[in-house]
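Yeah, one chain of the complex is gone here, protein chain that is, but the others are all in their spots.
As written, the chain order gives the labels A and B, with residue 1 at the start of each chain.
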């Protein structure tokens, strides 16, 4: 059995959005007890990550790390059509994930106690993003 | 229902190969309307990525970024058996993906408008690569 639905996520520009509650709600609604849940983001300048969910500073530090590793306005980049954050957003996406597949057990995602599934917006401006959730069960 | 097939991809040395048309053809041939498509590369010095598909400069800039982050001939590396691009190829693979799982909807991969699935050859010389595509549907 497959259940597939889209989440529409409005971001506030660069930063993270916790998708875990919405994903868990879709899994619960599917009735799946055991299986897999695939989460896919249909963009190339925003990405997904499984991240620590307790201390928001972890995500602030991740952002600081990425900003240093892939600085906006880096003269290395030629593709700058949409501004200094355009190409860095693509690089950040490549270094993280466009999809994660997590186990379902006892009717919910079998995440670790400290794990959440986050959308990471890499563009400076707010964007509307599409995330497709596919639940697989037997 | 599961359909599984291999793609054999001849690379031209370091650079990207767009696998999207071949993957879409396998999905179409499978008859799957809704499900998941897993794409897996059976190597450790080439990888997969979901990348912007409109401006080839994005992939040129990604290559420039990786060349700077993981320079060939870096004296840090001890494993140099197959040359100065040997260990950097492993590192680049680790920083990107060996597999991506994308949703299938209405008989094709539910990619974003600007997304393509690319093989990224990290070795300088041309190689023959195996990519396994597995289609899951109900």
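In this section, a contact is a pair of C-beta atoms (placed from the backbone, for glycine too) under 8 Å apart; a residue touches a chain by one contact, two chains touch by 3 or more.
All figures in this text were calculated on a predicted structure; none of them were measured in a lab.
Enquirer: Of the residues listed, B:95, B:108 or B:124, which one is in contact with the missing chain?
Expert: In the full complex, the listed residue that touches the missing chain is B:95.
Enquirer: One chain is left out of this view; which of A:6, A:24, A:52 or A:72 touches it in the full complex?
Expert: Touching the chain that is not displayed is residue A:52.
Enquirer: Hey, which chain A residues sit against the chain that's not shown?
Expert: 34-36, 49-52, 55, 57-58, 60-62, 64-65, 68-69, 95-97, 100-103, 105, 110-115, 136-138
Enquirer: Spell out, residue by residue, where the missing chain touches chain B.
Expert: Looking at chain B, the ones touching the missing chain are residues 1-2, 4, 38, 40-44, 69-70, 76-79, 81, 87, 90-91, 93-95, 97-99, 101, 130, 132, 134, 136.
Going forward, only the chains that are shown with their structure count from here on.
Enquirer: Could you please state the distance in Å, as a whole number, between where the Cα atoms of chain A are centred and where those of chain B are centred?
Expert: Result: the chain centres lie 20 Å from each other.
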